[in-house]
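Structure incoming, see below.
Left out: one protein chain. Kept in place: all the others.
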Amino acid sequence: MRETSRSLVVVLAARGLAPVIQLFALYVVFHGHYSPGGGFQGGVLLAAAFVLVRLAGGYETGRHQITRRAGPLLGAAGVLLFAAVGAAAFLTGGNLLDHGRVPVPGFAPAELRSVMILVIEVGVAIAVAAVLTAIYDELLGSEDDD
Amino acid sequence: MIENLQGHYAYYFLAILTVIGFYGMLAKRNLVKKLIGMTILQSSIILFWLVGAYKRRGSVPILDERLGTADPGLYVNPLPHTLMLTAIVVAVVTLGVAFALLIAIHRSYDTLDEEELLERMR
Partner (left out) sequence: MKFRHALVLAGLAAVLLYAVGHLPGRGDPSAPAHRRTSPAGTPGAGTYYLEHALEDAATPNVVTVVLADYRSVDTLGETLVVFTGGIACLLILRRRS
């Protein structure tokens, strides 16, 4: 990777901003039931925080958050989490993605739907954040592969 | 005429934005500039849907205890917002794939000029 000069201001700003953005991303994901937000928006915010750290500190710093190898794997994990919720209702006799039929005891169907929506949003957020970070890594990343 | 402009100025603006996006895709020779035109075009379509979903005195589609669920007319239609939410993410990912293709093209041909590429691919 080409040696780039790191500005102190940029590094300090990224160091201060990145945790705030990550916290806000989690808030957006988990408060999506009651305010504007949800998996896509939260995932994009999370990816923005990861990319900010990579822009300021390079991949050597960013790899401590999420490594290059983990990007596609986490993306697949998010999609699989989503698909697993759908398959859980499908395999126990309901329609695909009919959240009221997911076999979890102790919930009324409406509450179960609410919980499963949250699970789906988390899956979407993981997938979007990981995939966007992976795209950034591939577009601008270093040559060495680890 | 003035009344029509008052109710439709956002639509006229978005129509012009669409044409600007098409201009970028059609007339520019550099592939990156074509991509910028595509992004402008996508943004104009998304904004068009969101302007269409706006309703005077309509609240955001988050059910509020004070407004109740009895009268859906108090809220704006949630469907366009949902559709555009997914469209935005897909637009970002298509942009990523397009940039990857451009990088691959630049590695092979060392140029992103459309005419030169067509000349050399012949």
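Before moving on, here are some points about what is shown:
Per-chain numbering from 1; labels A and B assigned in written order.
In this section, contacts are C-beta pairs under 8 Å (C-beta built on N, C-alpha and C of every residue); 3 or more make two chains touch, one makes a residue touch a chain.
All values derive from a computational prediction rather than experimental measurement.
Summary of contacts with the chain left out: across A:Ala25, A:Ala56, A:Ala88 or A:Val124, the touching residue is A:Val124.
One chain is missing from the display, and on subunit B it is touched by residues 4, 6-12, 14-16, 18-19, 22-23, 26-27, 51-58, 61-64, 69, 72-73, 75-82, 85-86, 89-90, 93-94, 96-97, 100-101, 103-104. Subunit A meets the missing chain through residues 32-39, 71-72, 75-76, 78-79, 82-83, 86, 96-97, 99, 110-111, 113-114, 116-117, 120-121, 123-124, 127-128, 130-132, 134-135, 138-139.
To be clear about the criterion, only the chains that are shown with their structure count from here on.
Subunit A and subunit B have CA centres that are 24 Å apart.
Those residues of subunit A whose C-beta lies close enough to touch subunit B in the complex are 34-36, 38, 40-41, 44, 128, 131-132, 135, 138-139. Against subunit A, the residues of subunit B that register as touching in their complex are 60, 62, 85-86, 88-89, 92-93, 96, 99-100, 103.
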